[in-house]
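Okay, handing you the structure first.
A protein chain is absent from this complex, but the other protein chains hold their places.
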Amino acid sequence: MAVAVEIQKTAALTGNEAAAQAMRQINPDVVAAYPITPQTEIVQLFSTFVSDGLVKTEFVAVESEHSAMSATVGAAAAGARSMTATSSQGLALMWEMLYVAAGMRVPIVMPMVNRALSSPINIHCDHSDSMGARDSGWLQIYSENSQEMYDNLIQAVRIAEHPNVLLPIMVTMDGFIISHGMENVELLPDQAVKDFIGEYHFPYPLLDVEQAKTLGPLTLQDFYFEHKREQAEAMYRSKEVILAVAEEYAAISGRKYGFFETYKMEDAEYAVIVLGSTAGTAKYVVDQLRQAGEKSGLVKIRVFRPFPGQELSEALSGLKAVGIMDRADTFSTQGGPLYLEIKAALYHAANQPQCINYIYGLGGRDIDPPLIRQAFMEVKDLASGSAAEAGPTVRYLGVRE
Amino acid sequence: MTLSSQTKNLLKVHQDVDPDIKPNAGWRDLPIGGVIPQGGTASQFATGDWRTIRPVWSKEKCINCHRCWLYCPDMAWISEDGKIQGVDLTYCKGCGICANVCPTKVHAIEMHPEDDFKDDEAVKEG
Partner (left out) sequence: MALPDLAKKPQRFTGGHRACAGCGFPITIKIILQAAENPVVVGCATGCMEVTSTIYPYTAWRCSFIHTAFENVAATMSGVEAAYRSLRRQGKINQDITFIAFGGDGGTYDIGLQSLSGAMERGHKLVYVCYNNQGYMNTGIQRSSATPRGANTTTTPAGTQLPGKPQYPKNLTAIMAAHDIPYVAQASMSHWNDLYRKAKKAFAAEGPAFLNVLSTCRLGWATAPEDTVDVAEGAVQCNVWPLFEVEKGNWKLSFKPKKPLPVADWMKQQGRFKHLFRSDNSQLLETIQQQVDEDWQRLLELCGVNGE
């Protein structure tokens, strides 16, 4: 298996192309999808693979995202490896079925291209779509770039389908910034991906007609809670699986993944925490700060569901201050979703850093090095106790006042 | 061990879960996803106690047309080898459809109040 590392091909691909290539190699039995900007390209590219016979997939061009998810649930429950892909309003329309997919324990893998939610309508990146679905029972993995999108998708198949997990998983990338940005991506050989993901097995396939079975019955006060308790446990169990799969993947690809990535954190005194493509820019800022002798660091969250609270709390403990950057708001007056999760995770930490929240980049608003630098400097002031006055804990970064 | 066989073994964990769901089963002992991994378990659920009137069948009058069998919503009419055998009171909810669809001239089914059978039951239990 380790041979794969040697024979990876480098290709210049957009994030959407990388996702489509991963889907081609995963070669699902069924794909049911509906076009939506900025995901459309994935569906289009995949359709050409179907038309040219490069995949064995039955492609169902459904009439809505609600039906896309419904058909994908049906196909996965039937006993077929099944995928779909979406963005923004599409995810919102799938909402009801996201919970159904998780509750029915169908291991669907879905590329999700992050885009702002209406209203007002906007086609550019923020994380309000996937963040809104954060409690739907899906695993969520965020990708910094096209390479990660590709790698995460392939790993996602193994994670979702693992018998200890059997939960759906969405793998996200930032709309346009990554989905339409071209960069070099190392692709595994088709056979290596095929061997890595193995065969699809669902424990109760509908198409095994010899064994009658009822999926999706009405369960009431006497059993519903037990079903949900086991679903919750699957999320706990998935943590171990995510790390094991990452390790196996590193063996064939040479690329290592964990719950989150730490960047120059060894001796950092303060740090910024981000999701997705912003990490690239933030690393550049950290490098600059480091050159100037600053003890700054960066944490990039990869796995948001299950949330690696304990692990993060350990990684952040000892820091004096952290700035948590959210590309979505919860409109709860309590800050963004990542901020709330991290604050909760730090509640039991021995050495709690001070936390401030930056809500930024809504609707694709550019996040450039000076803005990130500003955040770092404010966090540094907080860390050193030199902030003239405390200021609000939830700050809107890059908005015109 | 290849991945595939490993996966299969682990899946057995799900498939080996007792398909008979015990009323007090804890969450670890149930099939995942709320699946009922076998068919027709409702046949273990008696709906006969909903009944206030009961169909009484006359074997002699019956012409075996099977209209009762067809139109009973509760699958209560027993047919063996194409012959009506009578009604299974475990499921009969006493709707009276069977008596109504039995051909008027034949009139092989009559509905009687459950109270009429109280004594029979007492005898049986006694």
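Observations on the structure shown:
Chains: A and B, in written order; residue numbering restarts at 1 for each.
In the analysis below, a residue touches a chain if its C-beta (ideal position, glycine included) is under 8 Å from a C-beta of that chain, and two chains touch if they have at least 3 such contacts.
Only a predicted model underlies this, so the values are computations on that prediction, with no experimental measurement involved.
Of the listed positions A:T40, A:T219, A:Q288 or A:Q374, the one in contact with the omitted chain in the full complex is A:T219.
Those residues of chain B that touch the chain absent from the view are 21, 34, 36, 39-47, 50-51, 64-67, 69-76, 79, 81-83, 88, 90-91, 93-97, 99-101, 111. On the side of chain A, the interface with the absent chain consists of residues 29-30, 32, 56-58, 60-64, 66-68, 70-80, 82, 96-97, 100, 104, 206-209, 212-220, 222-223, using the contact rule stated above.
Just so we're on the same page, only the chains that are shown with their structure count from here on.
Of all the residues in chain B, the ones that touch chain A in their complex are 2-4, 7-8, 10-11, 13-15, 21, 23, 25-28, 30-40. Chain A contributes residues 103-106, 161-164, 166, 195-196, 198-199, 201, 203-204, 211-217, 219, 222-227, 229-231, 233-234 to its touches with chain B in the complex.
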